[in-house]
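For this view, one protein chain was removed and the others were kept in their places.
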Amino acid sequence: MKTTRRTIMRTGMAAAGAAAAPGILTAQTRPPASRTIRAVMHGDIPTYDPIWTTANMSAYHGAMVYDQLFGVDDKLQPKPQMVSKYGVSDDQLTWTFELRDGLKFSDGSSVTAADAAASIRRWAVRSGTGQLMLQRLKDISTKDDKTFVVSLKERFPLLLDGFSSPSTPVLFVMRKKEAETDPMQKIDTIIGSGPFVMNQAETRAGSQYIYDKNPNYNPRNEPPSASAGGKVVKVDRVIFQNMPDSQTAVAALQAGEIDFYEIPPIDLLDQIQTDRNINLINLADLGTVGYIGLNWLHPPFDNKLLRQSLLYIVNQEEMMKPTFVDRKWYAACGGWMTCGSPMENDANTGWFKGGPNLAKAGELMKAGGYDGRPVVVLQATNIPYMMNAATVFAQQLRAAGYNVQLAPMDWANVVQRRANKGAPDQGGWNVFFTSSGGLSNANPYMIGGMATTGDKGWFGWPSDAKNEELRTKWINAPTLAERQAVGRELQENAWDIVPHMYYGQWRQPAAHRKNVTGWLKVPEAIPLWNVSKT
Amino acid sequence: MTGTILRRLLSMLPVMGIVAICVFLLLHLAPGDPASIIAGENATPENIARIRTQLGLDQPVWKQFLVWLVALVQGDLGTSMFWGDPVSSLIAQRAEPTVSLAITTLLVAVFLAISIGVLAAAKAGSWIDRLVMGFAVLGFSVPVFVVGYVLIFVFAINLKWLPVQGYSPIADGLVLWLRNLVLPSIALGMAYVALIARITRTTMLDVLAEDYMRTARAKGVATRSMLFRHALKNAAVPIATIIGNGIALLIGGVVITETVFNIPGIGRLVVDAIARRDYPIIQGVIMVFSGVYVLVNLLVDLSYTLFDPRVRG
Partner (left out) sequence: MRIARFSRRNPTIVLGAMILVVVVLVALAAPWITGDPVLLIPADRLLPPGAKYWLGTDHLGRDIYARTVHGARISLLVGVTVAALSVIIGLGIGLAAGYWRRVDAIVMRFMDGLMAIPAILLAIALVSLNKASVSIVIIAITIPEIPRVVRLVRSVVLTVREMPYIEAAVSGGSRGQKIVLRHILPSTIAPLIVQATYITASAILIEAGLSFLGAGVPPEIPTWGNMIAQSRLFVARAPWTVFAPGTALAMVILAVNLVGDGLRDFLDVRLARRM
């Protein structure tokens, strides 16, 4: 990889740090503890380019240092953020956007329409919604320094949803210089116009990521609401600490060594709730959806009847309870799209309402001609909720007469193995477990798993023309009510073909010290603006 | 003497070479895909493939090996696949906590172990001996992470004497630095105490039984000075050996201890890297750890000449 100026500087500094006078670096201007928030998020930041990856932690990083053209309010409606005024022509084909005044990047330069246009282009290549937009896009042009125009060949009702979406990859605005980088190339420069600036000199990759308040950030003059409204920073510094051991993180929270912990294990909540200094808070109403990938290429689940048999075997309640303990935190959901979202419906959910029915499953297994061949289930052993769900899943299938082989391995191994299209006994698989954000899953195009494009599609490679037709119909539906109607049709079909399944839905409460307040709810992100410490 | 050191240093080279080959092959023949993890859950297989190309992971293993080896010979450990930072600077950033932990652990362990080992030997057969040695064996029998959690629970959460986790650089003050290292050093030192104490005791007993010690006793040299002057000096060689061998134990323990106490050291760096298959970091850290191991054992060997002039011949 290239040696950038940054890496040279950092190496130099590390060397200086190791030398005789290590005090120089740290003694600079460290804000007092009362003006610093230490937060432990769900994982480590894999890379700093939030467009290049869809990893959530990179989006968390992005939300600190970059700003968005649009945000969503607490009802998930798009609201202008960097944009001041916007309008659309009567034929819905020409969208004009004007940036608000006083937007500046952390290098001091002003944010221009050209930066925004380049950022949209780069994002569009990597985003599901963006790719739909590109198919309909004629041109993005700049009128002046502050105004840009998006011209379409055909209507695209989801344009603002795409621009404002907090699902990864998020449309963050970068400088034109970086935004013109090939979307497949990673950007190493971190210059944004967001409410924080990353302090790269003190950041220790893999251990702590330091963000200082951006003195030049000019927030909107409105009260904050999710990622819309004024992003007013009320502390001097935010530190993301990487702490993979949850036992240690909870202990650190109790001791006041950290202020926020995104994913306290449910089993430790008792311990946390008795602590007078700690509050639990629910930051994501739609929560997370547990996704069971089924392999359509190989027996037994290349057979529709056998996939259907799973509907009558799988008991979400039992898969959720070991990890999420109390119904307060989890729910079984029979919908194909996230329960609690506008797309929730009960089309074709007889299997769910009736609960597990091994007799019915047995009939389907017989009709499908299950021959006792092993079902290879990939089990990620270093992610507790996936490990637990897979363990219970195996037992349920065995009780129904399936010959299950759990293949335990770490997550890095799962993500490689699930890409293998070979037969299960030759390095392939039949079932894997993952999860996706409730917001992304409330939508038939946001995550790859909803597509049924066969070989070219996402892992599992389901193939179904009807589902594809309905997805296109959904995208083009102009109103929410019409989308909901298509949503029913989608689900009706989905629970017939069973492209994949779910092991439940959960809302992970976060925990914070009581003296740190002002947390905003944004699906799939944790905003640190508006948070203050007393 | 200088010649010996030089020859020994040179003999390190083939050892390190073997380490390099083993490590590289082991990692690259193992499954696991950093590209998929970098790409995130929503990424399409196509995007993942592009990232793989960009990272050079689609190249044949021998080619990747050559590229890495050529860089390694020039002292370049490569860059992290995830953050793009040079591995050498990541290791440099993480070295201070790990070295601090290793040193405090070693000091705690050696001091405690030799004291109780000598005590047990002096009172051989008595209940003190049994008690002390029972404790030593017990220390060896409980996993480091169990000891760690118990210590956190008692001393950090209930008594609030010491911090739960984390590391404070020496530059921020010696007291803070020490406070953060007390619990991890004890947790990690337990096994070490047990090991060294037992060796100290048995060696001491052996030495005490030797003719010249009997003579010394018969001559009426005072017990305590006898123990320390004669016996300990002779016991030094095996103890030094154990410390040398124990470095491997210590390095293994560091990996777990840093996870329990959230110390941002090299152990944590490599455990996280393994989970994500960040190959350059894993390779770099193993090379560094191995180098340290080889060097420490070299020093231990040389120290024999110091403790025991007979070895020189």
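In order of appearance the chains are A and B, and numbering begins at 1 in each one.
Note that in this section a residue touches a chain if its C-beta (ideal position, glycine included) is under 8 Å from a C-beta of that chain, and two chains touch if they have at least 3 such contacts.
Keep in mind it's a predicted model, so treat the numbers as computed, not measured.
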### Task
Taking the full complex into account, find the residue in B:112, B:156, B:208 or B:270 that is in contact with the omitted chain.
B:270
#### Entry: Residue of A:98, A:267, A:285 or A:363 touching the missing chain in the full complex
A:267
### Summary
Answer key for A:247, A:308 or A:508 versus the chain not shown reads A:247
## Note on the structure
Of B:165, B:185 or B:259, the residue touching the omitted chain is B:259
### Query
Mind pulling the subunit A residues that touch the left-out chain?
246-247, 265, 267-268, 270-271, 317-318, 321-322, 325, 379, 381-382, 387-388, 391-392, 394-395, 406-410, 412-413
### Task
Tell me where the left-out chain touches subunit B, residue by residue.
11, 14-19, 22-23, 26-27, 29-32, 137-138, 140-146, 149, 153, 198-199, 202, 238, 241, 245, 248, 251-252, 255-256, 259, 270-271, 274-275, 282, 285-286, 289-291, 293-294
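FYI, only the chains that are shown with their structure count from here on.
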### Query
Tell me, which parts of subunit A touch subunit B in their complex?
1, 3, 7, 10-11, 14-15, 17-18, 22-23, 25-27, 44-48, 52-56, 58, 126, 128, 167-169, 184-186, 188, 204-208, 241-245, 247-249, 251-252, 254-255, 257, 382, 409-413, 415-417, 419, 434-436, 440, 446-448, 456, 458-459
### Query
What part of subunit B is in contact with subunit A in the complex they form?
31-34, 36-48, 50-51, 54, 79-80, 82-86, 88-90, 92-96, 149, 152-153, 156-157, 160, 163-166, 169-172, 259-262, 264, 268-269, 272, 275-277
